[in-house]
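Let me begin by handing over the structure; questions about it come next.
The complex appears here without one of its protein chains, the remainder shown in place.
Here is chain A:
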Amino acid sequence: MTWTSLNAWVAAPEIFLFCATCVILLLDLFVSDAKRGITHALALIALVVTGVLLVYGYSPAQQFGFSHMFIADPLATLAKVGMVIGVALVLIYGRSYAIDRGIFKGELYSLALFSLLGMMVMASAINMLTLYIGLELLSLSLYALVALRRDSVESTEAAMKYFVLGALASGMLLYGMSMVYGATGSLNVFEISQKLLIDHEGNKLLAVFGLVFIVTGIGFKLGAVPFHMWVPDVYQGAPTPITQLIGSAPKLAAFAFTIRLLAQALEGFTPEWRQMLVVLAVLSLAIGNLTAIAQTNIKRMFAYSTISHMGFLLLGILVGSAVGYAAAFFYAVTYMLTAAAGFGVVMLLARQGFEADRLDDYKGLARNHPWFAGMLLMVMFSMAGVPVFVGFFAKLAVLKAVINLGMVWLAVFAVAMSLVGAFYYLRVVKLMYFDEPESSGALSGSLFSRVVLSLNCLALLFIGLYPNGLLSLLTDAVVFSLPL
């Protein structure tokens, strides 16, 4: 066992990120509150370098490292690039919000970077143990981040709920993994799938038993109905940058995690987990969209909208083919960008003592700030799935895959529920453009964050106009990574 046999360089971005995070953690101790911008800049530089390392290391092949604990394949690498962008957007948009709320501290940055490390490990791990530790690294950082505004009762309550339910979900997942381990005698994703595909090798009944718990755990982490109870409270209670962090990049990590567990390890059980995912997807689409109508708080509305979008993500995954996985991947990437932009606008309108989280706060926004009202309009249209915006093509790709599978009723149901969903997205547009403003709110945020936010929103339009580049890139990645 030498350093070369470890093949550690396949994890170069992760190793760099970990070292950079530790350095930032230490340097931050010597930085006074007034100069916290240094930590902010260093964190962004670390993210940029990680992103460059990822892009530089991209190759259409499967590279293993750390004694088959770690894989660098196109799927993982692209998902990781998306996560890095997602976390960078959180840091950029959240800066002035964090300063106003007194959470502009070093821990915000170190914990956010650690959560990114957890997500990257989740995307690349091919051993159940490593997958689980990556998930815990992500979850633990997020629990702490939710509670970071410790004098706020809402945040503390949200953190408590998130922690208790997250711990329960981790327990379920771990129990399922232990059953699969018992059935196959292996923790490695590829070995498990081989053992289960060959007859008389591995205990099928026990593995299906474990599968149920694994799907439950994944459902919890994705926030799919009936395991969605934590989502609205956490979204509402957490400081908005943290809500953005929970609502954007981890969805990509959860997608990759689900692919590793269901599509790779438990590939032989596709018909079994498809049934379970159908139930989760149908319930998520229905309850997510219907409950969102009744919300008056925009963060809560986004929470229920996330639940319904996770339903769509599950629709793509349950197809169980390269087309389906590619559609789900595209959905996850574009949803990450859309959600980031949505929360970015919420934070732009928020200022000291004003959260801008009630729907009424958006009345007449077009009169006061026509440019950013237009940006939020694009976000809402994209989420609702109005053509030319990217959300439409994401939904279209998923629905095509579902129809190819022959489950037309499911596609029709998804479309019907999207129509229901369009109501509450368009209501925001109506409030912005046709109602009288209640107050002339000033915008917070630096010029840099406003420019990035505008670019983010315009990207939704641009990818919507030219979806083929990204879609074919992601499809190629899925085809390279999953031998189907």
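Everything that follows uses one rule, which is that a residue touches a chain if its C-beta (ideal position, glycine included) is under 8 Å from a C-beta of that chain, and two chains touch if they have at least 3 such contacts; residues count from 1.
Note that in this section contacts and distances are computed from a predicted model.
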Listed names "Vitamin B12 dependent methionine synthase activation subunit", "Sugar ABC transporter permease", "NADH-quinone oxidoreductase subunit J" or "Carbon-monoxide dehydrogenase medium subunit", with the criterion being the UniProt name of the chain not displayed: "NADH-quinone oxidoreductase subunit J"
Residue touching the undisplayed chain, where the options are A:76, A:119 or A:148: A:148
Among A:77, A:130 or A:291, the residue in touch with the chain that has been omitted: A:130
Contact set of chain A toward the excluded chain (per top definition): 1, 6, 11, 18, 22, 25, 65-67, 69-70, 105, 107, 110-111, 114, 117, 121, 127, 129-130, 133-134, 136-137, 140-141, 143-144, 147-148, 150, 182-183, 203-206, 209
